[in-house]
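A single protein chain has been omitted from the complex, and every remaining protein chain is retained in its original position.
For chain A:
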Amino acid sequence: MMRFLLLFSRQGRLRLQKWFTPMTEREKKKIIRDMTTLVLARQPRSCNFIQWKDLKIIYKRYASLYFCLGVENQENELLALEVIHRYVELLDKYFGNVCELDIIFNFEKAYFILDEFLMGGEIQETSKQMVNRSIEASDMLQETLEEYMSKPAF
């Protein structure tokens, strides 16, 4: 089972956090701090895995963003790497050549995409098309409402 997914920049600024098990703010902050220092300190051309406490940390850097996934010990590391990659693909497809700013300014969308792909720490949908389709459908639902709401009330 996956425990958390963090996205942070090269400067250690958190861009997205997803916790698959409930945790207190203090625990979250501690993990975020540990992860950023641990991952950012890694030499280039090292492997993508770190053993941290009882978790496996799998991280990968895409452009200026680090994707950092914490999984339980029996999980398959390479599968976790594929999970990260699949998420990047999904973001890419949605935003069209995604960049860090897309995620900063539309962070809720990034969460919605993630929620369609993973849930409760497990992979929910392995098919890219299916994820895209449900995202589009939810967005349609939202957009009609947004248009309605954005009309001036007077």
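The rule we apply is simple: contacts are C-beta pairs under 8 Å (C-beta built on N, C-alpha and C of every residue); 3 or more make two chains touch, one makes a residue touch a chain; residues count from 1.
The working rule: contacts and distances are computed from a predicted model.
Q: UniProt protein name for the omitted subunit, picking from "Protein preY, mitochondrial", "Phospholipid-transporting ATPase", "AP-3 complex subunit delta-1" or "Exocyst subunit Exo70 family protein"?
A: "AP-3 complex subunit delta-1"
Q: Tell me where the left-out chain touches chain A, residue by residue.
A: Looking at chain A, the ones touching the missing chain are residues 1, 14-17, 19-20, 22-25, 29, 32, 42-43, 45-51, 74, 76-79, 81-82, 104-105, 107-108, 111-112, 115, 119-120, 122-127, 130, 134, 137-138, 141-142, 145-146, 149, 152-154.
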